[in-house]
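Starting off with a structure, shown below.
In this view, the complex is presented without one of its protein chains, the others remaining in place.
When the chains are written out, they are named A, B and C in that same order, and each has its own residue count from 1.
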Amino acid sequence: MRIMNISVDYYAHNNSLRESSTGFKMSLCIITMIISVISPTPLIPAIVAVLMTLTILFVADIPASYYLRFAAVPAGFGLLTLVLMTLFFGVNPAATIMGLRVYSDGLQTGLLVFSRIMGGFSCLAFLALTTPVNEIFHELGRLGVPPALTEIALLMYRSIFVFIEEASVMYHAQDTRLGYSGLRNSYRSLGLLAGNLFIRSWLRGETVYRSMESRCYTGSMPSLRKQSMGFRGMAMIILFDGLLVTGLLFTSGVWL
Amino acid sequence: MNMRIIEAVDIRYTYPDGTEALRGINFHAERGEVVALLGPNGAGKSTLFLHFNGILQPTSGKIMIDGEELDYSKSGLIKARQKVGIVFQNPDDQLFAPRVDEDVAFGPLNMGLSEDEVEERVRDALQKVGMLGYESKPPHHFSGGEKKRVAIAGIIAMKPDIMVLDEPTSGLDPRGASQILRLLHNLNEEGMTIIISTHDVDLAPLYSDRIYIISDGEIISTGAPSEVFSDIDTIRGANLRLPRIAHLVEILQKEDDLPFEEPYPLTIGEARRKLRNQLR
Amino acid sequence: MNMRIIEAVDIRYTYPDGTEALRGINFHAERGEVVALLGPNGAGKSTLFLHFNGILQPTSGKIMIDGEELDYSKSGLIKARQKVGIVFQNPDDQLFAPRVDEDVAFGPLNMGLSEDEVEERVRDALQKVGMLGYESKPPHHFSGGEKKRVAIAGIIAMKPDIMVLDEPTSGLDPRGASQILRLLHNLNEEGMTIIISTHDVDLAPLYSDRIYIISDGEIISTGAPSEVFSDIDTIRGANLRLPRIAHLVEILQKEDDLPFEEPYPLTIGEARRKLRNQLR
Partner (left out) sequence: MHIMEGFLPWQWCLLWYLLSAPVIVYGLIRIIRIADEKPEAKPLLAVSGAFMFVLSSLKLPSVTGSCSHPTGNGLGAVLFGPAVTSVMALIVLIFQAILLAHGGLTTLGANVFSMGIVGPFCAWGIYRLTRSSLSTSVSVFLAAFLGDLMTYVTTSVQLALAFPIPGFSEALMKFMIIFAYTQLPLAVAEGLLTVVIFENILKL
């Protein structure tokens, strides 16, 4: 067991699309994601997955070695889903392989779901790897999400990194004293770690509040800024997603 | 205009659990001074600081800012916090915003300044601490010294008259510490009154015009660095020690019967002059 | 019995985000030595320490403990951690349990020792660090120095051959720091090998037999304190500085043309001898 490493955040702050408008990146992600999820055939989500992956690798310049590792988990899960659907979620048996009955309609459902997972994931990854999560909450605030929610989220962001750092040092300190040798020790150690982290989180809450008070905090967080999407961004989204929608209409048989 | 820009008059403070943290503290800083509050861990330094802008309210006694008594109404507190900025010991407790510029802008925005004014102050403050160009970065990959400087920028941007810093060099390496001290020196040159709490006896005489020694919630000594450190028993009684340079000269005098004039030199510069005269 | 009780051979370590934290480190400590790893914040001191008992596994290179290569199997790691104890910088990261004795017993219990054995070790360790009588107290209300001593007791109770301490005096007031140094001195007298990371150039020459200078993930200098500090350019290049005492003597020599033999004295004791000879 070890503590998660949030490398996504590092790339979100260091990529070639970092300075593009958040509204643009969010719209592109969400509209494309919706197109991918409403498609009744696997083709459109597959195209989305390919295009978005190319964008991530060659426009945002995320290293391929990193992206492949990042995408490995959803891809593995998607394949597992494909296998399970083929074996257990069908009514039309197609063949029997090694004593397991394979369903043709199960395979179809499985392919569709697999393709939608990869399409949706690539859109999510595009947003996650190009846009720091704090910018996303700022944008949500501009879109009318109540400030109570966005302010808590923005305050959470820094604390997450502080706590991850602290939790990993605490974990190492316990590991040094053999706290994770054996299941019983592991439970006790993890319980102690979480309990301590909880107390710390409250203490941090108090000091952060004091330091905010020292800077005239009155209960709401005013914020600066800033840029809107601009005509070019809008045009790009209309073009990109327009083509996808056209493809969607063709493949779903509406225009045939 | 009052010379004593901030003053604590007979401040007592008892924690909710009954511990008496401050036991009748009298303290003041004059306009443009650098004052050090020197004492061991747990002496009450941080607790006293939180009184200076009304975060804590004393059990008895009063805080005077620029000749006016601090009033604990909402508007009184906001006024006090614009005049007295506090830089906390652990910058991770102070940097809460996701980006450097948002963090620095927090104070000015709360003060209700215009966007243009806020932006100018942020740029100005970041420039002063040497962190221009880091505006959009999240503070979590910064070094301790860089975080500290951003935290200080957040206070500079509010343009307070007095800056109060809790252990500003603690945990910093020699270079990080000297950058912070140079920064504080510059701010002081520009007219800011600076109050620093520390337990670093080697550094305190370097930058401070006046030193208070605090021990167990009481001020036990005050004066220019040379005066304060001339009473060695009080210093050691407060679990502190002489600066290393002074200690060297003390040993040379006491053990080796070498004649030095009192007071002992506290800094390298002072020691150099004394020794030069002896050695020539 | 190998003289080099611990050795790091060409250790390289790259963080998941691609930053190269250690770039070919060679380091060793001999049985019974006190070795200081001196370097600025972010030089890689803590990262290197986490390799000594296999918490981190190097990208390339190897760790030798008592002549055997550290193996990263479950049982190999358990063995390594019984031989090499690490005291972390911030005792709050290391003290988990609600009571002092429970905390000190954490390691021995994980080692699967008998209740009697654990109890004896806890008492013994607390006695060594001077915290006997505090068994049932919660560590949260302790001073920094007391917390640090309990953290060290938690490692002593595991009876390691080597104790590795990350910035053991950081944040402590003069008295707290000197108590820790005395404690480490005693442990060393009893035969424990001690490795200390620090950026405190004034203290390091006081306690260490040998110093490594680390900068930017590389060892750039090693030797006895007097050797290491004689190369002033390397020291300053690593964002460190001379000990204050040495700096005083350097200034006296360079600026005031006073003749001193090289190397510069690093501690008060050394300086005293040198100056005494000059002044008489």
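Here is the rule we go by: contacts are C-beta pairs under 8 Å (C-beta built on N, C-alpha and C of every residue); 3 or more make two chains touch, one makes a residue touch a chain.
From a predicted model like this one, the values you see are computed outputs, not experimental measurements.
Colleague: Given that one chain is not shown, which residue among A:I136, A:V169 or A:I237 touches it?
Modeller: Spelled out, the listed residue whose C-beta touches the missing chain is A:I136.
Colleague: In the complete assembly, which of A:M118, A:A173 or A:I237 touches the absent chain?
Modeller: A:M118
Colleague: For chain A, which residues reach the chain that was dropped from this view?
Modeller: Contact residues on chain A toward the absent chain are 1-4, 6, 8-9, 29-30, 33-34, 36-38, 45, 70, 73-74, 77-78, 81, 84-85, 88-91, 105-106, 109, 113, 116-121, 123-125, 127-128, 133, 136, 146, 148-149, 151-153, 155-157, 159-160, 162-164, 167, 171, 183, 186-188, 190-199, 201-202, 204-206, 208-209, 212, 217-219.
In this section, only the chains that are shown with their structure count from here on.
Colleague: Averaging over Cα atoms per chain, report the distance between chain B and chain C in Å.
Modeller: One centre to the other, that is 30 Å.
Colleague: Identify all positions of chain B at which a residue touches two or more other chains, and write them in rising order.
Modeller: Touching at least two other chains: none.
Colleague: Taking each residue of chain A in turn, which ones touch at least two of the other chains?
Modeller: Within chain A, residues 10 contact more than one other chain.
Colleague: Which chain C residues qualify as touching chain B in the complex?
Modeller: Counting only chain C, the residues touching chain B are 39-42, 143-145, 167, 170-176, 178, 199, 201-202, 239-241, 243-245, 247-248, 251-252, 255-256, 258, 268, 271-272, 275-276, 278-279.
Colleague: What residues of chain A sit close enough to touch chain C in their complex?
Modeller: Going by the criterion above, the answer is residues 5, 7, 10, 166, 169-170, 172-179, 181-182, 185, 189, 192-193, 195-196, 200.
Colleague: Show me the residue ranges of chain B that touch chain A in the complex, using the header's touch definition.
Modeller: Listed in rising order, the residues of chain B that touch chain A are 50, 53, 55, 78, 81-82, 85-86, 88, 90, 92-99, 101-102, 105-107, 109-111, 115, 118-119, 136-141, 154-155, 158.
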